[in-house]
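Here the complex is missing a single protein chain, while all its other protein chains stay put.
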Amino acid sequence: MTAADQTPGASLWRDAWRRLSRNRLAVASGVAFILVTLLCVVGPFVTSYTANHADLKSSYQPPSTNHWFGTDHLGRDLFVRTLSGGRISLAVGILATAVSLVIGVAWGSIAGYFGGRLDSVMMRFVDILYSLPFVIMVILLMVWFERNFLLLFAAIGLVEWLTMARIVRGQVVSLKNTEFVEAARALGYSRLRIIFRHLLPNVIGPVIIYATLTVPAVMLLEAVLSFLGLGVQAPMSSWGLLINEGAEKIDVYPWLLAFPAVFFSLTLFSLNFIGDGLRDALDPKSSKD
Amino acid sequence: MGRYVVKRLLQAIPVLLVIATLTFFMVRLAPGGPFDEEKKVPKEIKERIEKHYGLDQPLWKQYLSYMGNLVQGDLGPSFKYAGWTVAELIGSSAPVSLMLGLLAMLIALSIGLPAGLIAALYKNSPVDYFAMSGAMIGICLPTFVMGPLLILGFSSGMGWFAPLGWYTWSDMVLPSLTLGLYYAAYVARLTRGGMLEVLSQDFIRTARAKGASERRVMLKHALKGGLLPVVAFIGPAFAGIISGSFIIETIFFIPGLGRFFVTSALNRDYTMVLGTVLFYALLIIVMNIIVDLVQAWLNPRTRLE
Partner (left out) sequence: MKPLCCTLSLLFLAACSRPPTNVEAGLETQVLHFGNGAEPKSIDPHVGTSVGANNIISALLEGLMAEDPRTLDPVPGVAERMPEVSTDGRVYTFTIRKSAKWSNGDPVKPSDFEFSWHRMLNPELGARYAEFLYDIKNARRYNLGRKCDGGLWLFNTRKVQTAAHAAEWAKLSEPERNATFASLKPPEDSGAKPTCPFCKKNLEVPAWDDWKLADVGVRAHDANRTLVVTLENPNPLFLEKLNHYSYFPVHPPTIDRFNAHIRKDTKWTHNAGDYVGNGPFMLRNWAINARLETERNPHYWDRANVKLNGVYFYPIDKKDTEERAARAGFLHSTQSLPAHRLDFLTRKWPTHYKAEPYLGVYFYRFNVTEPPMDDARVRRAFSISVDREQLVKYVLRGGQEPAYGLSPGMGKFEAKARYKFDPAEAKRLLEEYIAEKGDAGRKLLENVELKYNTSEDHLKIAEAIQSMWKENLGVEVALLNEEWKVFMSTVEELDYQISRMGWIGDFRDPITFLDLWVTGGGNNNTGWSSAKYDDLIARARREPDLAKRFTIYNQCEDILAAEMPVLTIYFYRKHYLLHPTVKGWHPTVLDHHPLKHVYLKATD
């Protein structure tokens, strides 16, 4: 078989999948996550209330047959708000992670592959940024840009790409001098081709794991920003915003916190366990022996 | 080792300068200025105030003079709190945040380490699942939910603690606990993972084969290596703790640096924001140096370059 038509590590994926499917916790988490996502995407179409319909007379109602999750201070149905908030939270999580992924992978692989001076400079930059108190900088960014919704993704993504870059660089460096890469080089493949077709597929493992763990971190960061009023802006809602609105009312209107918090935590839970499972599955020296 | 520390500190200086520059421009280019409230004042007066604070100079000149002052240790006056300098404000609030951070870290380690060790020791048993699920809850509940919950339970509920403030020793418990539990969860998971990784290695099998007790194996042979991921985590954890302390400080009304930072950022108090960011950055750098030293001690194979 030529180096061209064998994707290295094909059996690795099959092994990983097998291990993953045997991990009950990870599978359960996966199912939970998919269910939550489906509910958030489809749910708002099913119910008769809309997320922003204020009905002042029915404010602060506890859960009932009319409003399954109760209502908030403006009489808005919490069930639909939780679900549409979920859409936003998940979108922010996934998109911001995607941003950090793109930047981090690009940065790390270029630094790792080319090595030498470029590597030094690029990783030094990462080190400097690592010393920045990140949440602080994000707050400054959000205050500066006056809560542009798209900027939220970018700002959060910019926080997370550093570790991604480090991981990717580490992997690339260790793969750089393996035999199959040498073979590709000997065969005269261009550098870019080597990066994209040979190195990256092997890097994908850790990247996927880290990405899966980044999504919950991003969602948490959005919640922190909402605490300061810098996250998603009204009338849109997100789980972070809903949780903040409910946090101080636990003793009087507990449902306002309970439902969004359950969804939020469940999502974070599942993603973390899926990430753990992936890590166990993709790492041959699994710690579950 | 001393030489290493000095070398790292010297390396930190250009980093701080870069950070100062970045933050300076980011804050100055933001819309809104610290004296916008004063617009009622006749134009000449506003100009005089701005001149007094050097705000009428072109941006690059302001930058140079700020950097010049910085090198001499002068962080400038706060624009929001009339008459107070940034150094004074940081000086009065930073120790509080540091104390909060250290206590939180202590709690995180003293809960997380044993939890992780026990979970690793009794792997896959109910104890393990219980500990790891508890840890997961800690990670998934943001501090601004955990805080009010703890207050509800132990302050309003049991009446054991004041609901806010930083005046007596007992006031320090709930805030540190709120912050610490979150990181305890991470520490527990990392400890467990690290220990399991080390325990699967050959030299452990050898030790067992030679007849060492399980406890001896864990504590004497595995611990040093198993703690590596935790130590690596302490650096970013500490950074996270002090950066995120503003939430705790707001909920519990603690006069720390985090709360100052948030008010300053929202109020365009340029000098205060810059001073705080630099302070945080310096703290993180120092923490990273310490962490690297500890890592080298734990893992002799890491060389201090």
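Labels A and B are assigned to the chains in the order they are written; within every chain, residues are numbered from 1.
The rule is simple: a contact is a pair of C-beta atoms (placed from the backbone, for glycine too) under 8 Å apart; a residue touches a chain by one contact, two chains touch by 3 or more.
It should be emphasised that the depicted structure is a prediction, and the values quoted were computed from it without experimental measurement.
> In the whole complex, not just what's shown, which of B:P114, B:G134, B:G165 or B:P236 touches the removed chain?
Missing-chain contact among the listed residues: B:G165.
> Just one of B:L17, B:I49 or B:A296 touches the chain that is missing; which is it?
The single option touching the absent chain is B:I49.
> Take the complete complex as the reference. Which residues in subunit B touch the chain that isn't displayed?
Subunit B touches the missing chain through residues 31-34, 36-46, 48-49, 77, 80-84, 89, 92-93, 151, 155-156, 158-160, 162-166, 168, 170, 250-253, 255, 259-260, 266-268.
> May I ask you to list the residues on subunit A that touch the chain which is not drawn?
52-54, 56-57, 59-60, 73-75, 143, 146, 229, 233-235, 245, 248-249, 251-253
The rule we apply is simple: only the chains that are shown with their structure count from here on.
> In whole angstrom, how far does the Cα centroid of subunit A sit from the Cα centroid of subunit B?
Distance between chain centres: 23 Å.
> Could you please specify the touching residues of subunit B with respect to subunit A in the complex?
By the definition above, subunit B touches subunit A via 12, 15, 18-19, 22-23, 26-27, 29-31, 124, 136-137, 139-142, 144-145, 148-149, 152, 156, 193, 196-197, 200, 239-240, 242-244, 247, 250, 261-262, 265-266, 273, 276-277, 280-281, 284-285, 288.
> Quick one: which bits of subunit A touch subunit B in the complex? Just the residue numbers, please.
It is residues 127-128, 131-137, 139-141, 143-144, 146, 216, 220, 223-224, 227-228, 240, 243-244, 247-248, 250-251, 257, 261, 264-265, 268-269, 272-273, 285, 287-289 of subunit A that touch subunit B.
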